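Accompanying notes for the structure given below.
Heads up, one of the protein chains got dropped from this complex, but the rest are sitting where they should.
And now, chain A:
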């Protein structure tokens, strides 16, 4: 654990550029993960009630 932390410190935190870059990349990844997860939960709760779920019924009848 300590070895891993020391390695992490030396690789990323010690230089400000890499630290800042990793913060921004982390923020981007976190936002992506959060939004995907939140949308997944929403779709799960509203399964069968959204337009994309019932779309094919009306599209087939139309064409």
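One rule holds for everything that comes next: contacts are C-beta pairs under 8 Å (C-beta built on N, C-alpha and C of every residue); 3 or more make two chains touch, one makes a residue touch a chain; residues count from 1.
What we mean here is this: contacts and distances are computed from a predicted model.
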Going by UniProt, what is the name of the one chain that was not included in the view, given "DNA replication complex GINS protein PSF3", "Anaphase-promoting complex subunit 11", "Exoribonuclease phosphorolytic domain-containing protein" or "Cytochrome b-c1 complex subunit Rieske, mitochondrial"?
-> "Cytochrome b-c1 complex subunit Rieske, mitochondrial"
Answer key for A:13, A:38 or A:54 versus the chain not shown reads A:13
Logged for chain A, residues touching the omitted partner chain are 1-2, 5-6, 8-9, 13, 19, 22-24, 26-27, 30-31
